[in-house]
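Left out: one protein chain. Kept in place: all the others.
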Amino acid sequence: MSALVSLRTLVFALVLSATASAASGDRSGRVVINYWEKWSGFEAEAMQAIIDDFNRSQERIEVRMLSISPIDTKLMLAASGGNPPDVAGLWEYSIPDFAEKGALLPLDEALAEAGLGAEHYVPSYWELCRHRGFTWALPSTPGCVALFYNKRLFREVGLNPDQPPRTFAEVEAMSRRLTRVELERNGRRVRISFDELTVPERQSGKYSIVQIGHQPADAGMFVSAWGFWFGAKYYDGDRRILADDAGNLAAFRWLRETMTTYGVDQLKNFGASFGQSQSAVSPFLAGKGAMVVQGPWYPNFIEKYAPDLEWGVTPFPAAPGVADNAPMTLIIADMLVIPRGAKHPREAFEFLRYTQQREVAEKLARLQRKFTALREVSPEFIATHPNPANRLFSELSRSPNARAVPKLSIWRDYDIEMSVAALNVRYLLKTPEQALAEVQKRVSWRFDRVMRRWDVVGDERLAEWRDHERW
Amino acid sequence: MSGGDRTRLWTGLAFISPWIVGFLLFTVYPVAASLYYSFCDYDVLSRPIWVGLLNYQDMVTDEVYWKSLNNTLVFSAISLPLGLCFALALALLLNRPVGGRGVFRAIYYLPSLVPAVAAGAVWLWMLNTRDGLINQGLLSLGVSRPPQWLDEPQWTKPGLALVAIWGCGNTVVILLAALQGVPRTLLEAATIDGASAWRRLWHVVIPAISPVIYFNFIVGVIGALQTFATVFVMFTNGGPDRSALFYAVYLYESAFESRQMGYACAMAWVLFLLTLLLTWLASRSTRGFVHYSAE
Partner (left out) sequence: MKPFAKIFTYAALVIGAVVFLLPLLWMLSTALKPVEQTSVQPPIWLPRRYYIDEGQVRREVKLGAVISIPSVWAVPVGSTTPVVLPASDVHDGQWITTGGRSTPVQVRSQIPATPDAPWREVIDTAKGDRSIVSIDRIVGRFAPRWENFANAIKVMQHFWRYLGNTVLLCVLNVVGMVLSSALVAYGFSRIEWRGRETLFGVLLGTMMIPFPVVMVPLYSMFRSLGWIGTLRPLWVTSLFAGAFNVFLLRQFFRTLPKELSEAARIDGCGELRIFWQIILPLCRPALVVVGLFTFLGTWNDFLGPLIYLTDQRDFTLALALKSMQQKSGLTDWHYLMAASTLIILPIVALFIVAQRHFVEGIAVTGSKN
């Protein structure tokens, strides 16, 4: 019997410890702000430094950050579970979805009170914070993309390392030169550039790729955005999805062409030995990829995994006739939001507001090697920035041809459909036309469902957002 | 009803009360709610909106839905017969009077205990196109271009079938128990009639355990309809051309990633009806078995 009694006490103890949830008050009587962030590693460390500053700067609020992955799913679960954190770091493309589902608090009134607004931000980034007439987020660090290239590999194949490609055709030509293959030629194994292969050798497929010039699918995160470089629109801003427009079609034809040119099996075999774009074994960081499209964060990874790599950076040229006046880029941003249901929205906003001060934003940007979304930065910030590519990225993000993914609550699904389609095209399972027609059909179907819902609850939502008393 | 009857009734009900409460809370209510939601547009965050049969209509035209159902059934069609043959062969071997049977049985059974997530991770590595053990083996056997298990749509399901067959230890143990239940007299009679071992297998043993085999097959299909973790771990977005998107995975994605809870409930109800149908088939098959062993 005594064994049973002790078992019972054990169960009791366990139940108690299981149900004792994290107390939200702090020992010192401060209001604790739970902050969920997608970052890990040095980016999280940089944000932690800002948080430490904030916690020291006043005595009322204490911010506690937690790395969460994958943030969108987990935050949506927490928000729909009614138990969200007070602040969260999302990517810009999630904002419309979270806003329309009623998972975020609109910030407009608090912003007006704090005297923050459009005039403080680079317009393209401010635009990312807004959806359906309300402001939902403030940028923590912005980004955009450009072409990184390996100068040593340029030199090795006789290209001028100070003259990166300026046109789309040049990217293609240089990529063929920079792609190195190995094959048996006259009874011995040789290593040559791809453009040195004879036609029969190319057709026989009996070569293996040992170094790649540029492959569009290298950085998986942008594969659905290539359409911008070919003039794609993705969405008409109202009720129509434009997945199969001429721009996307051209982009997908290009994806297919890259595969057929270099050989599907050869590229797969080459790729099989590499992992994600930001690890030591990605082709570029391993010194086996000459060009890659990445953002301002990338030099950090170069420094970490390939400190000897000699690199340069340049805008990725758009297809002829698409963006002749100014360079093309895709802008993205890390966003801070306050989920609906946050226990301390006022204090959460205090923290958001703190991060938007120029010195703070600059410190965070500097630690993360990025630029800021603020319209004005201090001269020292530019002069002493540790990232040599910073100026380029900062200018690129203000280009009239800076594009952002469409503000669609279903962008995530759209993106997945595009990725599935891109994979089908790259593995030659579907033609670009087929693949994009499927995306068009499926995303339109999803969007119709969402809009049908919005037609019913939209007014209710807008009223809810206008009702500022919830704050 | 006598006083004793009544007391016993109340005592009985008191004992089963945990189940009654659980049954009402975690079965009756959710099943009913799920049926209701299946006629609604629902995303948990805001109230459900009644849409009638729309979810079911959408399902009919949703190609990805049909693909997920098709994938699940094709996978079952590959993995279950193979797995059953394999399990039967092993069970027959284990049924012979050799030493160390316990050890072998333990080894065969062990993989079926491995957590699905870990199994997914291990097989992701086993099936890796370039460095995986399977393809390394095939290369050394002279196969010049081994299958790309994770990249080629036609190979993802066979790859997953390997994983499933690896976990067939459960079936081995069940079949072994069934084999041991085959009446000795029958076998002896067949031996006296001069039937060879092979004939005994085909004409006595297999018919005797066939209801168990059939039952396991149907339970396997039901299991496949709910297969989630292994596939979810091994493939993102359902794998190449969604060739590894299983029913339960698509259901999960619809519910918790694209937040179409109503649509997911409609899918769940179709799954429920399918399961009922299969269970009915299975129960018909075991009726024969129960009758047999009662002899």
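In this document, chain identifiers A and B correspond to the written order of the chains, with residue numbering beginning at 1 in each.
Note that in this section a contact is a pair of C-beta atoms (placed from the backbone, for glycine too) under 8 Å apart; a residue touches a chain by one contact, two chains touch by 3 or more.
Bear in mind the structure is a predicted one, so any value in this text is a computation, not a measurement.
Only one residue from B:39, B:149, B:166 or B:214 touches the chain missing from this view: B:166.
From the options B:9, B:53 or B:85, the residue with contact to the unseen chain in the full assembly is B:9.
Mapped onto chain B, the footprint of the missing chain covers residues 1, 5, 8-9, 11-16, 18-19, 21-23, 25-27, 29-31, 33-34, 37, 42, 44, 89-90, 93-94, 96-98, 102, 104-111, 113-118, 121-126, 130-131, 133, 136, 139-140, 166, 169-171, 173-178, 181, 212, 215-216, 222, 225-226, 228-229, 232-233, 248, 251-252, 255-256, 261, 264-265, 267-269, 271-272, 275-276, 279, 286.
As for the chain not pictured, it touches chain A at residues 7, 10-11, 14-15, 17-19, 21, 40, 66-70, 74-75, 77-78, 80-83, 152, 155-158, 185, 188-193, 195-196, 273-276, 278-281, 308.
What we mean here is this: only the chains that are shown with their structure count from here on.
For this pair, chain A with chain B, the centres built from the Cα atoms lie 38 Å apart. For chain A in complex with chain B, the residues that touch the partner chain are 73, 76-77, 79-80, 101-103, 265, 268-269, 272-273, 410, 412-413, 416, 419-420, 423-424, 427, 429-430, 438, 442, 445-446, 449, 452-453, 456-457, 460.
Across the complex, chain B meets chain A through its residues 41, 43-46, 49, 58, 61-64, 128-131, 145, 148, 151-153, 237-238, 240-242, 256-260.
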